[in-house]
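One structure below.
A protein chain is absent from this complex, but the other protein chains hold their places.
Right, chain A next:
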Amino acid sequence: MPSVLTDLRPAPVRRPAARRPRGRRSSAFGRAGIGIAILFAILALYPLGAVVHRLLFSGGGFDLGPVQETLAEPGLGGLVVNTVLVVVASTAVALVIGTMLAWVNERTDARMGVLTDALPMVPFLLPPVAGAIGWVLLLSPRAGYVNSVLRDLLGTVGITMSDGPFDIYSWYGLILVYTIYQVPYAFMLASAGLRNLDPSLEEQSRVSGAGPLRTLRKVTMPGVKPSLAGAVLLMLWSGFGLFSIPAVIGTGADIDILSVRIVESLAEYPPRTGVAVGLSLIVVGFVALAWWGQRLVVGRGRHATVGGKGQRVSRIRLGRWRGPVRALMVLYLLVTTVLPLVALLIVSLTGFWTTKINWGALGFDALRRAIIQDSTTQEALLNSLGLGLLGATIGIGVAAVVALYVSKAGRLGRFLDGAIKFPSTLSHIVLAVGFVLALAGPPFELGGTLTILLLAYLALYLPQAAVAADAAVAQVGGELPEASRVGGAGEARTFRRIYLPLMLPGLITGWALLFVRMIGDLTASSILAGTGNPVVGFRILEIYQNGSYATLAALSTVLTVISCTVVLVVMVLSRRSARWSAPTTPTGAR
């Protein structure tokens, strides 16, 4: 079932490639692939080198100035504690919610087809900044729509309040929005883990006398532990790197978060690059710690990663609980995705933000004013779309070549593959800082250009493209191209007739993911874009600082609509290009 959302999941565990030809003479394809891979490995590693270099060798020689500067940063302890608290708390809550959603969806009869398969992933497609603003519109203490509705309800029972009951500008508000953006990771990896777990392990447990809950605790959960560890790692990583949510909500709540401070210290004049680098490395430290922890969990190797190939799972019948469980799932999906979207839509169509929704005042005038008549916004939008189109196309192309011809080509290939995927272990903030250090100044002088944004987007999002491309290659398998070679087709023809059509659905999906990520990027854009090269993310921050929520909502809405349209179109395209994969009338027993 290739759908955009389900295909965002990582590749299934690949069996050891024992039968892959090794040491084969290098072909033109292979050599070109290695060349491209080297370029992109440099693109990923060079800025990181620049970060480390800046930290240790600022004044020509070895100099710990930036380190001391960082340690002397006011409120450093509180900054670190706040960040860790928010990220760890949201990760823990998201892990529970995401795993529960995944288990209900994969193992019980409460599953509701595409709705529950795909909707938990939707936050992936909404730029976090749009979500953050949507939640402000909903839960702002005085004017938030939800608060307003709740106050009216409470008023009918005689309780009157002037604001509240909820406040988005608070610890729980911040953690709530973080959590909503973390859940897709947990859901995605837990689902993949559950699907790859051999169902007969669970059936054996049931047959051996364990009930569904005991089976869940004793067999299922230990079986998917590596997946969950992976999810925790991803969530910690993305959590430390999240910028737009703390920028919008944390600032209002007076909660200092590392990523915001990093961007601020770069935005000041003169920019305090040393401090930004030092703080970035604290982030790297935490991610490294999480990575080490994940290795500890996974490395014990007692997890049978069985390649479950579409085995039929006997779903647990929930009986009379099925209705309530389904209702809860739908409620969760409504609250986390539909509600903020509706709020954004209302504000952008009204043109201003008031507590009382004036349904008659809805119209496209405000939207037009905010987008079409504002030349800077228009330029930013066009720049973002252009960068998205170009970046996604280059990115997925490179990822496909690397997955096909490089990652299997001996030690160099594995190194290049790792180097290209390396940024995924780091926070985006760090890499963006690296791009400033490495490319903005002499000799490249790329600061304030669209080129530096394109390069940064590529380096940042290539790991995600690589995941999509690896999955696409894994789907093709080893024997299909081999059969083509034996059938008399050369390498080029095999690529054209076998690899390309088989990988196309996966690559299209990957392309859409990249496009959505690039046009919605705020992290790199906040650091690398300026008035000379505005992009949507940058423009959003600018408008936010000026405090116009209507414009903000308008831009967020447009961004979301574009993202969703692209994803929908791609879903249709990818289905169509993979029509052969849906059996219509099976003849004979399978």
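Keep this in mind: contacts are C-beta pairs under 8 Å (C-beta built on N, C-alpha and C of every residue); 3 or more make two chains touch, one makes a residue touch a chain; residues count from 1.
Heads up, the rule we're going with is that contacts and distances are computed from a predicted model.
S.K.: If you look up the hidden chain in UniProt, what protein name do you find among "ATP synthase subunit b", "Multicomponent Na+:H+ antiporter subunit B", "4-hydroxybenzoyl-CoA reductase" or "Putrescine transport ATP-binding protein PotA"?
M.R.: "Putrescine transport ATP-binding protein PotA"
S.K.: For the chain left out of this view, which of A:Leu197, A:Ala403 or A:Ile498 touches it?
M.R.: Missing-chain contact among the listed residues: A:Ile498.
S.K.: In the whole complex, not just what's shown, which of A:Gly113, A:Gly488 or A:Gly532 touches the removed chain?
M.R.: Spelled out, the listed residue whose C-beta touches the missing chain is A:Gly488.
S.K.: For chain A, which residues lie in contact with the unshown chain of the complex?
M.R.: Contacting residues on chain A, toward the hidden partner: 19, 21-25, 477, 479-480, 482-491, 493, 497-498, 501-502, 578, 580-581, 583-590.
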